[in-house]
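Here the complex is missing a single protein chain, while all its other protein chains stay put.
Now for subunit A:
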Amino acid sequence: MLETRVPEEAPLGSERGYRRYHILTRPAPERFPIPPRFRVRVKKHRLVALVFKELLEYRGNLKVALSRPCVYGVFGGPLGGLTPREHLCVGCLRCCVQYPEVVQIQPNPLRKRLGDSYLRPEYVDTLLYEARTGRVPVRGAGWRGAFGGEGWDSMWTDMSEIVRPTRDGIHGREFISTQVDLGEKPGFLRFDARGEPTGPLPRVVSLPLPFLFDAPPPTAPPPLLEVLSEAARRLGTLAILPLPVCLEWGLQGSWVVPVVSEADWGEMERMRWRPQLVELEGWHPGRYAELRRRLEGSVVAVRVPMHADLSAMVQAGVRVFHLCADYHGTSGGRFAAGLLRETHARLVQAGLREEVSLLGSGGVVMAEHVPKAILCGLDAVALDTALWVALQARFEGECRSRREARVEFPSLEPSWGVQRLLNLANSWRDQLLEVLGAMGLREVRRLRGELGRAMFQEELEHEAFADIEGYAG
């Protein structure tokens, strides 16, 4: 049993007193071997010849002759370079700079099989590190990748240089809130003569993190469901699961968000718990009204494709949407960032943005995607493939849609799995704090749709290069 307590944020002065939200991390090493990053190829006869040559050159001084260039211990085994310890190689290349005729370092081709074309091998590396340690990945040297790119890679987040309201980051002194609210947020409340609110109270759920766990593919093994549910409970966030799955495996609790589809409607009778949030799969006005009536107090969200037109649903009173893209972040042939910006802008124009909550999923696979998705208009994101990779799941081919995804889940030890997800959540939250701190924002709620704090490659390039011959925009 893990000792991690359910984190809670209680208001200052409440009976429980004030506690800063905190996720307890602890090392959770990989349980299944991952291929080393590099292959170390040593020409053994040349190595032996080199040692003899150096023994002669250094007059039999073994210490000098056997002094090898690796500072990471790759050649530090009992047989030195004859049996290099590849798992220790960090690819510094010093050995092959010094002795190119003896040793070569090659990227391990097995690594290319990790992930898929969207959740790339380097992302897998990062996710595994985050899940293993719970820490923010820190490395030397600057950015090594492409200038910009597609999707989330085509935008940068802003920072405040000299004039800024907060001065935090993960090491700072001032508190940055990562709490978000999902639910009905009416423009005003009515009060009676005694000062008590009248009429039905708005249904809102507050989460200490702007991310939830989305439903895994139908092939997900029961321990994975258990891990998702338990990790969500401990983090104080929510795990979204299909209603039949919840019922079949006894996953119940306020932190479990059942997804109710038209086909599952009959199962509603068996539901014995009161979720904080429930999702209706697709838009069915009658079912929506009935769900609200049945689950009094629960927030009811409608789960629709990200490219769906929300206007009819908003008109009908829906105030929480789960906008779903595929696992590569596309919906209706377009990437999430553009779709979210448009949806957000439409709600702003309609004067309804403050009353509506947008939850989104699909394509959010790295820590930086969370603030970027929120900048584009989401209130919170639901995570999917990144969680499975953190649990050392492997994709077979492209992992694009929930129904067709072929994901090989390892046999899970639940407490290990839960700790991996807690670690991942802590790392992502810390990275979110870094981004918010850099912007000088005190709370993630203020990041939502704050496009002035986003920089888009297309726009910046146009501004910078429009007068340069050959730039076509």
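To be clear about the criterion, contacts are C-beta pairs under 8 Å (C-beta built on N, C-alpha and C of every residue); 3 or more make two chains touch, one makes a residue touch a chain; residues count from 1.
In this text, contacts and distances are computed from a predicted model.
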| item | value |
| --- | --- |
| Listed names "Rod shape-determining protein MreD", "Acyl-CoA dehydrogenase", "glutamate synthase (NADPH)" or "ABC transporter ATP-binding protein", with the criterion being the UniProt name of the chain not displayed | "glutamate synthase (NADPH)" |
| Option from A:P29, A:G77, A:P100 or A:P218 whose C-beta touches the chain left out | A:P100 |
| Selected residue (touches chain absent from view) among A:G142, A:G266, A:G333 or A:G351 | A:G142 |
| Contact with the hidden chain (one of A:V48, A:V64, A:L82 or A:A263) | A:V64 |
| Residues belonging to subunit A that touch the chain removed from view | 38, 54, 58, 61, 63-64, 67, 69-72, 90-94, 96-100, 104-107, 126, 136-150, 153, 156-164, 167, 169, 171-172, 367-368, 372, 431, 434-435, 437-440, 452-453, 455, 457, 460-461, 463-465, 467-472 |
